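Okay, so here's the structure we're looking at.
Here the complex is missing a single protein chain, while all its other protein chains stay put.
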């Protein structure tokens, strides 16, 4: 498993492959787990936080035109494959969520940088908002395999939108919040995350933009000497995936940075919201 | 069965319906027989030669944009359904040929006029070129049910491209020709049709434009006093299907005529090629 | 005529000629576009055409035209190319049949006119002025001006204004001038036709395009070029509507690729007081009627009591009459 944490190489290893749908499983709400075949070279050098650009149309159609980025939810060695968590939302994801085993998909990746577990970090806090849970599941797997302690906080609109606890592997403390109070804390996940900030060596978050804005307040309130560090995965509309079009930039203290190569994972303190 | 020959009403009865794929069967070459559900009102007033405009894309995609016209190959009362013969050719038909039972389709129709069997006609000659066989199969069914004599001549590139004889119902004389000689006459169907011209009271043809041009020579050679009459089904790219856009016109002695309402069936002698 | 909304409570009515005593009152802002709806009768048995806000006829010309050779249409990515060649009975053939037919209909019928000389536009407008059953004239300026070597009327502000003035001079019917997207500076054309007496502006007509048949090594259309319509041109259409709506004070009718309520709302929020649907009817004949109900429901849900409240909501300069600010921003920053 250690291999999954090797230093990320981005464009040099990225490539396109034709993949086959292996399984479609229903999970949280209307989202599905889509498992697709992938070359072993791709699966072996993958890091948590990376993503793939998936064509969401049938051959011969050019609408929708652009590929959609999906974070890796889990990677498997036998058979060599990847699982994505896809929530049918607009037309691309709805098409993708409608695929059935045996169908072919065009996939490009892995793309982007990845979450980093600092050498001395032992206690990892993860904060997931909705479908943003995907890359944190892979990260949690890696952390557990390394023997690290994980607290996994997830928020969703209602109980159906929460990741089932059975999907998290190993000894992970799973804490949930729902907007309607149908399970766990009645309210936002950011309201309970403060309880763990002092405990954690490192925080990881993936969710919608409003969640990050609230997290900023939480972080400012709870962090005294800028520790623990926070790594977030940012979602931007993308075109190329290789830093060429500059359509996916994130405003940071260092300027406008392409989130497809120097993201999607950013140091929270660097990002200007 | 007589009801299928009622006088055609075009736009007044045409309508859009959502249909479900009931069966996909493999037939001649790579073409498939696609059976889809249809309202009983649609099936009951249908005439041979009429067609339906089928959406060939998934919801949310606008490419390919235009519906594709497909002639009815067979209509069924139990369950109320239609069968189309679809040859995967470009992107629309390839998409349609890839559907599986249970999927939904958007269908508009019935559209167009239909083949007419003159009151005193007893001997019908049908000439099919490739996938143009579709409407003639329905016409042949009708003729056989009426107790008329049918000679069915079909041409294709090779034996695999021929309609299997088992697909023709009742006492029909089935004569075939293949370009490569792999079955029947070695050459074009138009080369053998001359043998039956004097026998026939009425000729029906459906096939590609070059077939019609050859048929013109055959007709000119064999017909002495402009009998038997020839009805042909003409294929034109279409947009509206209701005579509104004038994109599908056929040049006739009477001027430019919309083939979606005053066709696709034309009197052969009227058409200017 | 009073406004009738079949579902919902919001008022959908809109007047497209508020400065014209003959007014052009639509029950709802959904119209069928010229060339895509024949003369109305083609769809009479298919949908309830009387529920439409209005419909626009196929383009009528001074003389009857047989149209272009085939093929006349080719599909393009998310769109289509057409080169029908204005097949129509000519103004004399037209007036024999349609004004009387339309006079018995509830839906306002608008005649689209095309010509290659200013006098011909005026001649047709004068004839239409006397006819029953005609609610307005839509002037198609996307035609070559014979006296100017075939340069398109619609590309030039002054030439477009000249046609408008000539038509205004012979009829009191509401006049909609339909702009050509081939104009580099669409805003100047809009301002010029407003000044020349247009009651409303509609846009966009098709963009000139072409497709090549690689196998036969020649253009796919018999006419070589054709007009591109459909979803492919929607972003261009929305942009032009946004620009024009902030530069003129008369109503703007938007069109180009409308396939859903969301598409129509893009045009309304950009500043269109009504929309026309063309290619969308080919693909989905029930669309315009369905959109009436969907808009009504949307307005209720969003808390608007009248359709007019949403016109231009996304357009910061809506009817400001200052075209220059926007024109500058548009050209920069791409």
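Letters A, B and C mark the chains in the order given here, with residues in each chain numbered from 1 onward.
Note that in this section contacts are C-beta pairs under 8 Å (C-beta built on N, C-alpha and C of every residue); 3 or more make two chains touch, one makes a residue touch a chain.
These figures come from a predicted structure and were not determined experimentally.
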In the full complex, the chain left out is in contact with A, B, C
Touch with the omitted chain, as defined above, among C:206, C:276 or C:296
C:206
The one residue from C:36, C:137 or C:183 touching the chain left out of view is C:183
Using the document's definition of touch, tell me which of C:32, C:143, C:163 or C:192 contacts the absent chain.
C:143
Taking the full complex into account, find the residue in C:71, C:174, C:197 or C:257 that is in contact with the omitted chain.
C:257
Residues in subunit C touching the chain absent from view:
68, 76-79, 81-86, 116, 142-144, 149-152, 155-156, 182-185, 206-214, 217-219, 223-228, 230-236, 238-239, 242, 257, 262, 265-266, 269-270, 313-314, 324, 327-334
Which residue numbers on subunit B touch the omitted chain?
62-63
Considering the entire assembly, which residues of subunit A contact the chain that has been omitted?
11-16, 55, 62-67, 106, 108, 236-251, 255-256, 261
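Just so it is clear, only the chains that are shown with their structure count from here on.
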Classify the chain contact graph as line, ring, star, complete or other.
complete
Using only Cα atoms to place each chain's centre, name the chain farthest from subunit A.
B
Dist(centroid_CA(subunit B), centroid_CA(subunit C)) in Å evaluates to 37
Dist(centroid_CA(subunit A), centroid_CA(subunit C)) in Å evaluates to 47
Two-or-more-chain contact residues of subunit B, please, as numbers and ranges.
62-64
Where subunit C touches two or more other chains, by residue
77-78, 231
